[in-house]
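Removed from the display is one protein chain of the complex; every other protein chain stays in position.
Chain naming follows the written order as A and B, and within any one chain the residues start at number 1.
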Amino acid sequence: MRPTTAPAPLLFVVTLAVSVFMLAPIGLSVLAGLVKNYSVGVKSGFTLRWLGEVWENYGSTVGASIGIGLACVAATVVLGVPCAYMLARSRSRAARVFEEVLTLPVAVPGLATALALILVYGQMASFRQSFGFILVGHIVFTLPFMVRTVAAAFQRDELRALEEAARTLGASFAQRFLGVLVPAVLPAIVAGCLMVFTLSIGEFNLTWMLHTPLTRTLPVGLADSYASMRLEIGSAYTLVFLAVILPVLWALQALAATLQKRYGT
Amino acid sequence: MKPSTAAFGTPRWLLPALAAPAFVFFAAFWLLPVARLVALPGEKGWKTYFVVLTDARYAQSMLNTLTLSLVVTAVTLVLGGAVGIYLARRRFTGRGVLISLLTLPLSFPGVIVGFFVILLGGRQGLIPSLGASIGLSGLTFAYGLLGLFLAYLYFSLPRAIATYTAAAEAMDMQLEEAARALGASRIRITRDVWLPQLAPTTLATGAILFATAMGAFGTAFTLASQYEVVPITIYNEFTNYANFALAASLSIALGLVTWAVLFAARVLGADARTA
Partner (left out) sequence: MQLERTRIEIVDCAKTYADGTRGLRPTTLTIEPGEVIALLGPSGCGKTTLLRLLAGLEGADPGGRVLFGDQDVTARPVEKRGVGMVFQSYALFPQMTVAANIGYGLKVRGVDGAERRRAVGELVDLVRLNGLENKRPAELSGGQRQRVALARAVAVRPRVLLLDEPLAALDAKLKESLRDELAELLRRLGITAVHVTHDQHEAFAIADRLAVMHAGSIVQVGDAEALYRAPAHAFVAEFLGRVNRLERDADAVARGVVRLGGVEWACAPLATAANRTASASVLVRPEDLQLGPRRPDWAAATVRHRTFLGERIHLRVEAAGQQPLLADVPRDSPFNVGDEVGLWIAPDRLMASMETAA
């Protein structure tokens, strides 16, 4: 759509109001984590004390969340990409049913999925109390996103032609899957990874039910600090969350954009 | 799984084999558990399934959740649509930054949004403090319906802004130019050109917003709101009363309602496409 410069006062006002509504709390939160006393405000001066306390109490959750996020990405790629290919190529009814079923975890509230997992696997103590339990929940929740994104890319006509071309040149399935198809859908895979990582890092509904005091992720720690600690600590912790997630998101987005430019068909 | 119809020359076991790992994982960690969950209330008698309709407290909770979700969805679609259309057609310095900042909250867990509302309107919040300094008391809004509503709005807007900006950018300018050449007013253009083109997006986004709002837990949890929503009810039943079967029943009810709305949206969307 061509840009316009025609005045649109109502839209402008709404956009302005919404922008302030969305951005002000972020700024406020960042500020609150750095001031000495929230009730007094900026006049009380700045400090890094709260950040220090956050790191002391909750530092481990940062590593846990990033670790689970990365593991989740790896798992969804390994499980999801071949599955996406199958869904894109298969014309059988079983495939269509599976495709529908895969979208269910998105409709079912995270709480319910967590309850279900506890119901069946809650008795296996070592599994129940490990990070693996949380990871499993994350994978089940994020797999549909990866599969859907990559399957859409595999279904494009150019991909079918590429595969047929590779076949005429004598490539076996393994050769053409790894050498031609996966590189061709790489932008979609990276977009999927971005989505999965983001969803995993921010996941709370499911994780809160599945966690134990020893297996806490960042969002779980945040909830804990909001309930039991001062506003300043909660704010500082939120700041840590932002500082962790923003660079990763931007890096992945930049990666996706570069890939699209270099390899776009 | 039935053997699939693969291309000539590829072995029949290939496609199922590719999907098998995902299928096994999914069956073990979702299908099986959810099936068990769905069967659980039955163990306490089949009436347990309908507890959301029979027990006044739960019915109220469901009604609360439905109302809140519908209102939030409607307001978000309008505001998000306005912002999306505006941003799609303008170019100014910082536009890219603004858009990424506005869609940043997509990655926030609901608890952070609840926290933001507390920062703004909790007992020590910014607005009550400002109000107190000019003599107005009782401006604490975080723990009531208003606070909950604002929080839900906050985590819903980024999704609407993201999808509407993309959809508005893809809108055909020529349709609008044709309408203007024929003398259509702003309102007419909005109604006859913009809205129909954005209808598919509205339907799809509305469905996602509704589903997210229905299942949202962290936000209400942080705000410890008086206005009880079903996810909180489920949580309380399970954690405080160890009432697994009841929690399961409510989860099923919640899941059914959400799925029904998503399904309806998909069917309507498909109908519109083939019409």
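Assume contacts are C-beta pairs under 8 Å (C-beta built on N, C-alpha and C of every residue); 3 or more make two chains touch, one makes a residue touch a chain.
Quick caveat: nothing in here was measured; it's all calculated off a predicted structure.
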Hidden partner chain, touching residue among A:42, A:169 or A:251:
A:169
Of B:10, B:226 or B:239, which one is in contact with the hidden chain?
B:10
Of the candidates A:86, A:184 or A:256, the residue in contact with the absent chain is A:184
Hey, which chain A residues sit against the chain that's not shown?
91, 157-158, 161-162, 164-172, 175, 180, 183-184, 186, 262-265
Need a quick check: the contact residues on chain B for the chain that isn't drawn.
5, 7-10
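Keep in mind that, in the parts below, only the chains that are shown with their structure count from here on.
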Distance between chain centroids, defined by C-alpha means - chain A, chain B (Å):
16
Per the touch rule, the chain A residues reaching chain B in their complex are 1-5, 8, 10-12, 14-15, 18-19, 21-23, 25-26, 28-29, 32, 38-39, 41, 78-80, 82-83, 85-87, 89-95, 98, 101-102, 104-113, 115-117, 119-121, 136-137, 139-140, 143, 147, 167, 173, 198, 201-205, 208-209, 219, 222-223, 226-227, 231, 234-235, 238, 241, 245-246, 249
Contact residues on chain B for chain A in the complex?
1-7, 9-10, 14-16, 18-19, 21-23, 25-26, 29-34, 36-37, 40, 79, 82-83, 85-91, 98, 101-102, 104-112, 114-120, 122, 124, 126, 129, 154, 157-158, 161, 168-173, 211, 214-218, 221-222, 231, 234-235, 238, 244, 247-248, 251-252, 254-255, 258-259, 262
